[in-house]
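The complex appears here minus one protein chain, its other protein chains still in place.
Labels A, B and C are assigned to the chains in the order they are written; within every chain, residues are numbered from 1.
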Amino acid sequence: GCSSGTASTTDNSATIDPKAVEPKSLIGLGPNGEKPALTSDVKLTAEQTAKVRAGKFKVGISMQTMDIDFAKVQTTVLKKTFEENGVQVIGITDAQWKAEKQIGDLENLIQQKPNGILGVPVDDVATAAAFSKVGQSGMKLVMIDQVPKGLKYPTDYQASVQADGKGNGQVAAEMLASRIPKDGTMGMVNFGNDIFATNERTKGAKEWLAKNRPDIKIKETAFSDPAKAGQVGGDFVTANPDIKGLWVVWDAPALEVISALRGQGANIPVATIDLGQQLTAEIAQGADIVGVGAQRLTDQAKAEANAMMLALIGESTPSYIAAPALAVTKSNLTDSFKIVFDAPAPSDIVDTCKKNPGCK
Amino acid sequence: MNNSTTPRAAQSAGPPKPVAAPAEAIPKDRLVEVTDLRKTYGAVRALRGVDFELAPGEVHALLGENGAGKSTLIKILAGVESSDSGVLKIFGEEKSFRSPAESRAAGLAVVYQELSLVPSLTVAANLFLGREPHNALGAVKKSEIIRRTKEFLAEYGFPLDPKAVVADLPFAYRQMTEIAKALLSNVRVLVLDEPTSALSEGEEEVLFDAVRKVTARGVGVVYVTHRLGEVFKLSQRVTVFRDGLRVGTYPTAEMDMKTLVSHIIGPRTMAAELVEAVQGHGLRHVRSQNDTGTPPALRMSGIADPRLHGVDLEVMPGEIMGLAGVIGSGRTEILETVFGLRRPRQGQLQLNGRPYKPSGPVDAIRAGVGLVPEDRHEQGLVLGDSIEQNIALPRLKPLTRLGFFNRKGAAERSHAAMKELSIKAQNRKTVVGTLSGGNQQKVVFGKWREPRCELLLLDEPTVGVDVGAREEIYGVIRQAAAAGTGVLVVSSDLSELLLLCERITIVRNGRTIRTIHRDEVASEEALHHLVHTSNPSQPGAPS
Amino acid sequence: MSQTAQASTKAGADLPSTRTLKNLIRGDRPYVLYAAFAVLIVAFSLASPVFFSSSNFLNIGRQTALVTIIAVGMTFVIIAGEIDLSVASTLALSGMSAAMAIQQSGGNWLIGTVAGLATGAVVGLVNGLLTTRLSIPSFLVTLGMLGIGRGIALMLTGTTPVVVNTIAFWDTFGEGAILGIPAPIFITLLVLGIGAYLLHFSTFGRKVFATGGNATAARYSGINTRRAKTVAFVITGALAGLAGLILTARAHAARPDIAAGLELDVITAVILGGTSLFGGRGAILGTLLGSLMIGVLNNGLTLMGVSSQAQLVVKGAIIIAAVAFSRRK
Partner (left out) sequence: MSQTAQASTKAGADLPSTRTLKNLIRGDRPYVLYAAFAVLIVAFSLASPVFFSSSNFLNIGRQTALVTIIAVGMTFVIIAGEIDLSVASTLALSGMSAAMAIQQSGGNWLIGTVAGLATGAVVGLVNGLLTTRLSIPSFLVTLGMLGIGRGIALMLTGTTPVVVNTIAFWDTFGEGAILGIPAPIFITLLVLGIGAYLLHFSTFGRKVFATGGNATAARYSGINTRRAKTVAFVITGALAGLAGLILTARAHAARPDIAAGLELDVITAVILGGTSLFGGRGAILGTLLGSLMIGVLNNGLTLMGVSSQAQLVVKGAIIIAAVAFSRRK
């Protein structure tokens, strides 16, 4: 019927302590099973910094998309960090989620003969041949989010940096589980395409549930087009009225699902991964978002830049660098925003949050 | 036709102000006055400085060969094209129409040679297109449109269903809709560009009555036609164009057919045959029917389908057989059946004595059948393509070498066709859509010229073709027949059938009623009578 | 004479005529498409216990609202013989414009509404003018506009979404109800009603049909075909703007990357509903049917738990089959 705009606020969410669910260490392993290094471990000494500055290096960035907060924070922080160190960013390309476009993008970047390229692969198979050309052309390569299959460390790439996907998936699952009664059902809205970064999240969530809440029944659905996630999620809930909470694989589809549920007048708690701006606003407004396993995008991006600079001056870098999951609820919203975005939350979000009990 | 050589405008048209004497033939008040009008299309000088005028209540025939510039003048009057120079006055006021809307506002209505209806709309919707009665909210008053259409059609005697979708109507009814549409507006000048091209005599009378009704109200009518007989039935004055120039304007009463034709075709020597043709259907060489047991080029026996209810006929090799009937009698369907476009439910077809079951035009053409269809825009031509490309179309197979399209062969073919048919165009690469109507029809003929067809099907073959060219086309038809081609020709112009055919089969309600020899027919009127009455069982048949 | 009249009256009787209601319902497509639709409903009702319920039908209504609303405009454009590929970008740009106007005006949702609709209408006007004045094929004009609109939307805030906190706005276009009908569905019905009136009952509709049916004939009849086309584009743009408002209200924010690819759904709904891609024929009710058909398929298949991959196959096959059967005589 004529429900009010805000999804109902519940007291339950206030009881979760984000710090308590945050894993103490990195959970996932690297693509080759290697133990991860922490993002905070990748740093340059003053001497190294000077060397970088003297090198007058140029780098290119190949993004999988430019339309999401993930990409915006990554590129902003990368550019800033490189500029501070006298490295020129010659171009940022946008593959628009298309492997074939990324292949061309990489060719165009290589054409401009930078000293190194950083890239978020659209996928880990079809772009592999293109990414391997970077090393073959004598350039340094830092992989973000995932490593294309067949690329060898340290010949083909010098470092890979990403969030602890399993950890984030687990954090979101654990927070949502607190709202699922015994023997209740949890819905998972997965990404239908086979992508390492998102697969890890789903795996992390399922492993934690299997170990800690085996009573919870899991029902799953998947979307292939994020724009259709709302319809898929909404119908999933209609078809399965027993679902007590929804785990959605990242924030953009989660927002679609939330707006679909809102239309249906269904009040179901949601947990997801990635703290985007709009999701932050929704939490501030009091939507029933139990919690978020967030990527520490700023830390990651700084580590990516640092790893690239180390590689440029011939220093070795760890093959797999990861940032631990960041657990977010409304109780640590604005602080988390700062961690993710390296900028204070916009004033209207802060204002809205202040009006919402428990939101900080 | 015999009679039509006598001027009879005064007695049959009965206009309010019959032309009395040549001196007064040019009335003082002029609806339209055109002076020194010029128009070029690229390098084509369609009008090279023509004068023209129209008086209230008169039917003014505008005549000329294909491409003489008649339609160009009309397009300028209609505001569809603008002239390069010259003066156009309407009611003595100088005008230069920049759009059809402006022309219409000034009281001009035009029926185009190229149909300008919206096929997806109904008759009523087309009639009121752009001037729908509506309420304050812009809602169309549909019932009023239907009612007014009905009334209007009844008033002028047009046999049309206001609710019929134009695309579903046979060609001639579409044409009638077009005319009704022009008549409906509150016109002072009505321009008819070849309105009767596919109407048979009966339907023609409907139109003539309508024209007389409007002229009685003081409306001036510009009447473009290639059927010169109509000129004498309907008009008071005649203007002849040739090659973008005016030859002259004459009172119809002082004109006879022969003079008229010589004005139209110019100072060329008139072939004896042409003279003969325009004066009446004097006997020419007629290939007598072959009784030596040669099988007929075409035999249809007991053909029936939902539209045809029993078609029996034979066309001998070298014979030109006519099909006469009113609109909707099923003549086109008979040709379509032979061409493989319709599949009969019953009956047999034979070509040269062999059973023949075409599953489509591909089979028909392979068997040596050719068709000149009735609607050249829809069925006959790819208007955006060149003359050469169109002429090559049914002969792609022989024009193919190793998959290559033989351009040289196609060029030769089109060149020869253009020469033989005197197609008036810049060259063989000219886009057919820019040709005048008659020349377009000649291109359609050109498609079937080489190699010779075993059987040639012609549906209204001289629609929109000028008198000179018509005779050329008759020549082509006779030549084909002389070479052994059997020809089956549908025409609503009965004089044409009498001119061409030795035998004529009369079709009525999807049935072949009877086949008559030309010698059995005393005159065109007699044939007309036969066409309309040869089935006594038909109720409501007029005398 | 009487004989001719009689013959043709007879012929006239069996010739298909365009009776208004009939035409309204079927456009170009025989009733079989309605049967196909009914079969789908029955099949899904049997297959899924939750399908046949008023709450699920409201779901479908809400899910199809955006497509239906824009498709009403697209019906005009396609009947007029043109196409508009820019609608999804226009939606996003209008949403951004509305949300930013609300922010700037300190939460005034009326100003936002006007801004959103005006943005859409202006995009439509540009599409229309470029198409008709410079005679560029609308496919290329609106394809260009697809990029331009999306690019501007993304650059406005540097891809950042614009949050809307005005509850009145959420209610009016998103979660509220008018006369007991959820707002997006109410708005959709309103748009359908006005669209059907304009297309099938107004003089403007006549002009649109004539323009697409035979532009030359229409021009000869004194119809300003350029204007008819331009207005069709403006209507479509404004409706894309309206859809942008609804989406923004439902999401409580405008995102510049929203609704990418929606134009294909919109065009599919129109064509599935029997409107000819070559112009001149079509009907609003057909468009509604087309949009609902896609919506019911999406919803029903998801309810049945069909995987998203298999859904693609089944949906494709059903679209082809439905049209195939309705085309047979």
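Throughout what follows, contacts are C-beta pairs under 8 Å (C-beta built on N, C-alpha and C of every residue); 3 or more make two chains touch, one makes a residue touch a chain.
Just so it is clear, the structure is predicted and the values come from calculations on it, not from any experiment.
*Asks:* Thinking of the complex as a whole, which visible chains are touched by the chain that is not shown?
*Replies:* Displayed chains contacted by the hidden chain, ordered by label: A, B, C.
*Asks:* Would you mind spotting which of A:G55, A:G86 or A:G192 touches the chain that isn't drawn?
*Replies:* A:G192
*Asks:* Would you mind spotting which of B:A154, B:V382, B:A482 or B:A522 touches the chain that isn't drawn?
*Replies:* Selected residue, touching the omitted chain: B:V382.
*Asks:* Consider the whole complex, including the chain that is not shown, and state which of A:V21, A:V87, A:A130 or A:V189 touches that chain.
*Replies:* Counting the whole complex, the residue in contact with the absent chain is A:A130.
*Asks:* Of the residues listed, B:R98, B:R343, B:K429 or B:H517, which one is in contact with the missing chain?
*Replies:* Touches the omitted chain: B:K429.
*Asks:* Quickly run down the residues of chain B that touch the omitted chain.
*Replies:* The list for chain B reads 41-44, 65, 243, 266, 268, 339, 341, 360-362, 364-366, 371, 373, 378-386, 389, 392-394, 396-397, 399-400, 403-405, 407, 418-419, 422-427, 429-431, 434, 447, 468.
*Asks:* Residues on chain C that touch the omitted chain in the whole complex?
*Replies:* Touch with the absent chain occurs at residues 85, 130, 134-137, 139-141, 143-148, 150-152, 154-155, 159, 261, 264, 267-268, 271-272, 276-278, 307, 309-317, 319-320, 323-324, 327-328.
*Asks:* Where does chain A touch the missing chain, residue by residue?
*Replies:* Residues touching the hidden chain, for chain A, are 66, 90-94, 96, 98-100, 103-105, 107-109, 111-113, 123, 125-130, 149-150, 192-194, 224.
Quick note on the criterion: only the chains that are shown with their structure count from here on.
*Asks:* Edges wherever two chains touch, nodes for the chains themselves; is that graph a line, a ring, a star, complete, or other here?
*Replies:* Contact map by chain: line.
*Asks:* Return the distance between the CA-based centres of chain A and chain B, expressed in whole Å.
*Replies:* 75
*Asks:* Taking each chain's centre as its mean C-alpha position, how far apart are chain B and chain C in Å?
*Replies:* Taking the mean C-alpha position of each chain, the two centres sit 44 Å apart.
*Asks:* Mind pulling the residue numbers of chain C that touch at least two other chains?
*Replies:* Where chain C is concerned, no single residue meets two or more other chains.
*Asks:* If a residue has to touch 2 or more other chains to count, which residues of chain B qualify?
*Replies:* As it turns out, chain B has no residue touching two or more other chains.
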